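One chain of protein is taken out of this complex; the other chains stay put.
By letter and in written order, the chains are A, B, C, D, E, F, G, H and I; residue numbering begins at 1 in each of them.
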Amino acid sequence: MNASFRDILETFENQFPGRDYEIEIICPEFTSVCPKTGQPDFATLTFTYIPDQKCVELKSLKLYLQAFRNEGIFYENVTNRILDDLVAVVAPRRMKLVAAFGPRGGISENVTAIHEATST
Amino acid sequence: MNASFRDILETFENQFPGRDYEIEIICPEFTSVCPKTGQPDFATLTFTYIPDQKCVELKSLKLYLQAFRNEGIFYENVTNRILDDLVAVVAPRRMKLVAAFGPRGGISENVTAIHEATST
Amino acid sequence: MNASFRDILETFENQFPGRDYEIEIICPEFTSVCPKTGQPDFATLTFTYIPDQKCVELKSLKLYLQAFRNEGIFYENVTNRILDDLVAVVAPRRMKLVAAFGPRGGISENVTAIHEATST
Amino acid sequence: MNASFRDILETFENQFPGRDYEIEIICPEFTSVCPKTGQPDFATLTFTYIPDQKCVELKSLKLYLQAFRNEGIFYENVTNRILDDLVAVVAPRRMKLVAAFGPRGGISENVTAIHEATST
Amino acid sequence: MNASFRDILETFENQFPGRDYEIEIICPEFTSVCPKTGQPDFATLTFTYIPDQKCVELKSLKLYLQAFRNEGIFYENVTNRILDDLVAVVAPRRMKLVAAFGPRGGISENVTAIHEATST
Amino acid sequence: MNASFRDILETFENQFPGRDYEIEIICPEFTSVCPKTGQPDFATLTFTYIPDQKCVELKSLKLYLQAFRNEGIFYENVTNRILDDLVAVVAPRRMKLVAAFGPRGGISENVTAIHEATST
Amino acid sequence: MNASFRDILETFENQFPGRDYEIEIICPEFTSVCPKTGQPDFATLTFTYIPDQKCVELKSLKLYLQAFRNEGIFYENVTNRILDDLVAVVAPRRMKLVAAFGPRGGISENVTAIHEATST
Amino acid sequence: MNASFRDILETFENQFPGRDYEIEIICPEFTSVCPKTGQPDFATLTFTYIPDQKCVELKSLKLYLQAFRNEGIFYENVTNRILDDLVAVVAPRRMKLVAAFGPRGGISENVTAIHEATST
Amino acid sequence: MNASFRDILETFENQFPGRDYEIEIICPEFTSVCPKTGQPDFATLTFTYIPDQKCVELKSLKLYLQAFRNEGIFYENVTNRILDDLVAVVAPRRMKLVAAFGPRGGISENVTAIHEATST
Partner (left out) sequence: MNASFRDILETFENQFPGRDYEIEIICPEFTSVCPKTGQPDFATLTFTYIPDQKCVELKSLKLYLQAFRNEGIFYENVTNRILDDLVAVVAPRRMKLVAAFGPRGGISENVTAIHEATST
């Protein structure tokens, strides 16, 4: 079912592929569900990427992230899975994702994953 | 019509070309229009550059940025286009532009583009 | 179906009914759905109340608020409805609810509703 | 031409007219034009009102405020005129508008106007 | 066993009983234990009082608060019980206690209780 | 010479005299000179007033405040004198001036003066 | 020896006795010594007063406060004593003193004392 | 007895061992006891690590840290010991621990220790 | 006339020339005059330098900066000129000057210049 989420993502053509510029996208309203407790989790996701031929379309990104609303998935897995989906669809030169989850039992967790294109 | 905007920019002579010093210009009142929805976009633009023979004149920069008030243009394009215009007119040794757009649909985007002079 | 949500709320006995003291409960992770657009809404809810014979049990409050996760309801209505539910179950001497919703289209909204017991 | 702007505003029925509750709407992206210099002005508008029979619809409020984008009008006048328009269309029990304008020549100005319904 | 905690508190003579002045004491390091889950709770306690003939000695207050370290007690009860103990020992003209507990399950709670001397 | 400073101030007609609304003007760049030491003083002036028939014109206010640049005058006197000048020229229903001076010898001073019109 | 400290304070004539205006003086560098432990205490003192015929001269206030540098005195006593000294020398219409002491053993204390002239 | 604390820690399998990603865990509610004075110490612990085959399970980490609640141990030792325990159980590629202790006698201390796996 | 300003600067002997240590001096009260408009400019100047044989005396630096109070000079020029003066008088191993000017027409500018001694 991961694949079906990925299909929501759309891109548009990067008009300035000759320049390595950076796009940062901040999504403070991400929510999914803890697969163990069934309780909702809340996070701020921050994407930072250098586009190659494509940029992610923001509205499709919003819909893609909303697809996780009732999905049971752990912090570390959701971060890596979302990064993998974006990388597969956007094929950026570099992309970083930071997922900052709110406190649970007095403990907060942030997960940071980075993808570097092999042949830049 | 890009060219006509560029013509608004004026420069003055850098009095200290022997030193690599940095000028940071912060413009929190930039606004253009989304070409898809027709809705206004708002951003803070921050230029950071090392002048070579010329510095950008601030009042002309203000008028240049105001020319985008009713211009329909996407985030990524407006950032790269403004950087290109400044580079063409000011010919700096290095220039960075960060455009930080306000939230839309719960998502914010910042675009950062850098120009390095080839022969410094 | 409002009634069924209300049934989730539990209370415990106020051990100090002889004193008018105040309890403030801050819930930064409330989410419901816009009935017009189908898009999720996010809010921080802050309850402030003076208990009479009962206090609201926090875990039941959490579960009650989670029941709105996939409920389509407008800002003003959800605020008043939640206040009504709490008042019906807890019967406080006074209760205030502030719901602070995140920005949509560049505009944020906060709704504040107050209940005063008639015979205090 | 004031009247035509006012026509953009839409309302919906207040579902809780039996309670004096407060709605705060924050619009950080207001812009108009200085009639003297032709330069754009930028402000954050904050409305706080107690609805009677009607609430202002947020999307129509956004479009109404955008109508001022190329309108030449002074700080004090735009604040009072917008308050008058909202009062005329929404007929609230009480409404306050704070307009906080950005600095010009090293000086910032905030204008605060309040309407109280005569027969509450 | 409440009484034995109270015995830890010491006072010194108020040298300025002719003036109604206010003493605010901030204790960010309070911890007790949840009687239901056995998990530790953490709070910042803020006392604000007008002394009559006695002031509370700070070191004894610290030791008194430390006595709760392994005590199982609910938020509302610990706040009212500590206020009662201070009032019994210090006999202030007025005393307020705010206990601000850290988030649990995404929800924070602050409890505020006030004592007014009957014959001031 | 006080009078000559006052002559710099200009006003425009209040278009909404039927409503008691408030104008706040923040001037963070005020500077005068200490008459005792000859050293420059720096302050942020904040005016808050309810206009009657006239509003102060901002550019003239800027020029008026600049006239104090090389004027030797104490904190308390400059605050009261500026308030008196504004009151004389603008004739507001109420005006408050807060002058917040930067630290000297480790000590900062803020002066607040208020004028209430006698027959409102 | 209290009296000798008081003698350090100097005043100047209030030029605007016809107006009840407020002077706030912030002194973040107060230090005295704990009489019990011999350890230094540190506080920020904030005076707020309405002058009658006299204002306190700032340099003399600085020297007066420095006189406490090696003086052994408790929090509550130093606050009331300093207020008494200022009131005796300046004879204000009203004066408030807030003394905010840094944390000791994880506990901070602020003392607030107010003097109101009996015949204003 | 160190070993018995270590036994509380549990892990789960890292699903993305092919990527060097970072997990940051913030624990603002750590408390232990000073072995010299018997007084409680309070700290915020921040772990930052790159998992290899295992990730630390958050609930077990919470219980592990609670085991120090009545343990007498110095700042520097508790930081290094906790890092050693985590490294022994989780075997990360890299782990950093920052322990930020609250002020004692006007002095605060932060301890930072790093473990790098020898064969990465 | 530049030279005469430079003469105001005084130095004292660096007692620790064997160590490369850094001195940061923050001057939030700099003001000069725009040569084009005649309007005053305001800036915070921050010097950071590694002394060689001499340190700048702070009181003389204050007087030197005050000499610019009525001097007409552009942002970029005043920053470089002040750095040149300090370098000429203090002969530091390295010196950086950041001049952060307040907003004009909605645009702020910061200028950063660095001097590195050629033979360190």
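The criterion applied here is as follows: a contact is a pair of C-beta atoms (placed from the backbone, for glycine too) under 8 Å apart; a residue touches a chain by one contact, two chains touch by 3 or more.
Quantities reported herein were computed from a predicted structural model and do not represent experimental measurements.
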item	value
Of I:Leu9, I:Ala43 or I:Leu61, the one touching the omitted chain in the full complex	I:Leu61
Identified contact with the non-displayed chain, of I:Ile8, I:Ile23 or I:Ala91	I:Ile23
Selected residue (touches chain absent from view) among H:Cys27, H:Cys55 or H:Val111	H:Val111
Where the missing chain touches subunit F, by residue	39, 42, 102-106
Contact footprint on subunit G, counting only the chain that is left out	28-29, 31, 39-40, 42, 66, 69-70, 102
On subunit I, residues whose C-beta touches the chain left out of the figure	14-16, 19-29, 51, 55, 58-59, 61-62
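Assume only the chains that are shown with their structure count from here on.
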item	value
Angle (degrees, nearest 5) of the CA superposition of subunit G onto subunit I	180
Centre distance in Å when subunit F and subunit G are each reduced to the mean of their C-alpha atoms	28
Chain centre separation (subunit D, subunit H; CA means) in Å	53
Contacts with two or more other chains, residues of subunit A listed in rising order	28-29, 39, 42, 102-106
Chain-chain contacts as defined at top	A-B, A-C, A-E, A-H, B-C, B-D, B-I, C-D, C-E, D-F, D-I, E-G, E-H, F-G, F-I, G-H
